[in-house]
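Quick one: the structure is below, and I'll ask about it shortly.
All protein chains but one are shown at their positions in the complex.
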Amino acid sequence: MNDIIKKIKSLDLSNYGNDFLLTWDKSPEELEATLLIAELLRERHRLGKPNLVFDSGLAVSIFRDNSTRTRFSFASAANALGLAVSDMDEEKSQVSHGETVRETANMISFMTRVIGIRDDMYLGEGHSYMKEVSEAVQTGFKEGVLHNRPGLINLQCDIDHPTQSMSDLAMLKNYFGSIENLRGKKIAMSWAYSPSYGKPLSVPQGIIGLLTRYGMDVTLAHPEGYSLIPEVAQLADKQAQVSDGSFNIVNDMDEAFKDADIVYPKSWAPFHVMEARTSLLKSSDKAGLQSLEQECLANNAKFTDWECTEEKMKLTRNGEALYMHCLPADITDVSCQQGEVSASVFEKYRRDTYLEASYKPFIIAAMMFLTGVKDPMVALNKLDK
Amino acid sequence: MNDIIKKIKSLDLSNYGNDFLLTWDKSPEELEATLLIAELLRERHRLGKPNLVFDSGLAVSIFRDNSTRTRFSFASAANALGLAVSDMDEEKSQVSHGETVRETANMISFMTRVIGIRDDMYLGEGHSYMKEVSEAVQTGFKEGVLHNRPGLINLQCDIDHPTQSMSDLAMLKNYFGSIENLRGKKIAMSWAYSPSYGKPLSVPQGIIGLLTRYGMDVTLAHPEGYSLIPEVAQLADKQAQVSDGSFNIVNDMDEAFKDADIVYPKSWAPFHVMEARTSLLKSSDKAGLQSLEQECLANNAKFTDWECTEEKMKLTRNGEALYMHCLPADITDVSCQQGEVSASVFEKYRRDTYLEASYKPFIIAAMMFLTGVKDPMVALNKLDK
Partner (left out) sequence: MNDIIKKIKSLDLSNYGNDFLLTWDKSPEELEATLLIAELLRERHRLGKPNLVFDSGLAVSIFRDNSTRTRFSFASAANALGLAVSDMDEEKSQVSHGETVRETANMISFMTRVIGIRDDMYLGEGHSYMKEVSEAVQTGFKEGVLHNRPGLINLQCDIDHPTQSMSDLAMLKNYFGSIENLRGKKIAMSWAYSPSYGKPLSVPQGIIGLLTRYGMDVTLAHPEGYSLIPEVAQLADKQAQVSDGSFNIVNDMDEAFKDADIVYPKSWAPFHVMEARTSLLKSSDKAGLQSLEQECLANNAKFTDWECTEEKMKLTRNGEALYMHCLPADITDVSCQQGEVSASVFEKYRRDTYLEASYKPFIIAAMMFLTGVKDPMVALNKLDK
């Protein structure tokens, strides 16, 4: 643990931003600090040492979509640091009364240290909503309405899923020994078949938007037509150049898996489908949604062979690539008839996927720590006493 | 802060009642203690000092109507003092099993320090329900079933909304420098047009039932037919006489605004409509409710000019009266086509309304403190160590 504390001390955190919305808006130091503090909190938790850095305060969560792991990770992180979770249930609130985002954001923040938001349903909305909340509490703080400026944590939006991608990075760091060891490693972020449609783009976007910063060989694979938001792909490309890694898009799962050190096979909806779906959802066009779903499922059905099988795993480096998933996976013959991954591959890597998920509460706690604690070093020293 | 503590010390709190249900049932000392402790807790919070007076215990909330600000204020207050919120969701409980109020009240109270209730839907019911809960826990405590007697806090009933009116009083004290400075100040508690109908009477009743105790010139304004519960108006009248203030009812918004130091324009349903609505709600008469709503909205529509506009604000003292609202306001062109207040007036006073709301968590915390702490001075001294 002393090593970790030394490394944290060496970082300049004076410019740490208040929010954690998109990994690509955070500096390398901020990302490293997040990883290191997550590691420290995790190690302390393993040893049964308390991580209470706040004496009181709320951690408000706003879930506009279902969640198990992120909900419990958020609750665990808040509790570990000494905050109480208060869930904002928009149905039980007066939001329907026509209250503005600016007002609600301030009304829930008088004693709040952190606000976590999941809003991944509508393309073009989740991130915008978070920005609006962020500006509202910033103004409230400047105007003296709020004693503290709560930090925002993106618990999944339409663009990025930073608590997931940072947990994945923490897993990879641990698995391969260091962040430096990731350089040159090939990861296949691949589309995979699922019996459902309309899964968010934020996981693959989060992965290519983060891992291209570490000199990795990032290969995005999907059937034609299943492309991501163009801006994120462009960003990944640019980052790969800067980090001396590479970023490729292929339309062939086998090609992506070839010699990969890591595979991440996961279903998502095509970008243009999410756009269409968003406007149908907005206009509450149920018939339109059903017909879009039928069309998409029919199209999906052409790609049932995009499944992570033992055969496909043999294509990877020494047939031993690390299999990753944000969970829950659509497992063939377990959770569905035909899915993203075969039961035998999933079972082989089941413990690894659980471990991957186990980083999330600590990553979120680190984000809360960095946004909520005025002087991280003072807080860390206090913890040790 | 030392000044505040000195003032608190000078108060005789030996007769502090267990519950905070109606401001007019509380003595001047009790109200002053509530304000002072709220101020102290607020100042300590601003300085980052903890307000933990309980080591553990539950703060149970029962919301029989939607809420954002009061819900979060209650959660914030509980957390700040060291209590955990446990929300009683009557749909998930066995209340529907025919359990009596007496029984439920005891069953949720074994380790509970405070119970907050919002029950403002049915005229003649909210306050009665709170009294029944209060008597039940009192008996439970006397009989040795409960180790502690949880205090009740009215989070809005059919008659009063004391956490709101006390927050408003705290705002006014701060805005005008002292409670003494409120003497002779004119407040216009005015009905205002809203596109909805059936808003509770508890805010205007709470305002006239509290501010008439401080020598203010309280003017209640509403269109003919929109009167409040007669008993509360009579009480306001009596209190104004005792405090050497005044209480007037007018049917003209302009008259009320004339030379006012404070304006509080807000929609509410007429008393007799609430009575009719209550019996229709009880008999689940949907058709009756719809026809009542239609009738009321049609009647409301005659009074769209009861809007707090810049022109109306010019009538107030130097055109600079303080605009107050419990929020969310129906803002013309923002949250509705035509509402209680124009966008420009609201925007001018937006920060003030947010500040007004910011007192609520501390007011509720003060109420919790006074009902839950055996010796307030001992608890305050402990906080300082």
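The letters A and B name the chains in turn, as written, and every chain counts its residues from 1.
Going forward, contacts are C-beta pairs under 8 Å (C-beta built on N, C-alpha and C of every residue); 3 or more make two chains touch, one makes a residue touch a chain.
Treat the numbers as computed from the prediction; the structure is a model and nothing was measured.
> Given that one chain is not shown, which residue among A:Val101, A:Met121 or A:Cys336 touches it?
Of the listed residues, the one touching the omitted chain is A:Cys336.
> Going by the contact rule already stated, which one of A:Ser76, A:Gln138, A:Ser227 or A:Thr278 would touch the omitted chain in the full complex?
The single option touching the absent chain is A:Ser76.
> Quickly run down the residues of chain B that touch the omitted chain.
55-58, 60, 84, 86, 88, 92-100, 103-104, 106-108, 110-112, 140, 143-147
> Which chain A residues would touch the chain omitted from the figure, given the whole complex?
Residues touching the hidden chain, for chain A, are 45-46, 50-52, 63, 66-69, 71-73, 75-77, 79-80, 82, 84-85, 327-328, 330, 334-336, 351, 354-355, 357-358, 360-361.
Note that in this section only the chains that are shown with their structure count from here on.
> How many angstrom lie between the centres of chain A and chain B, each centre taken as the mean Cα position?
41
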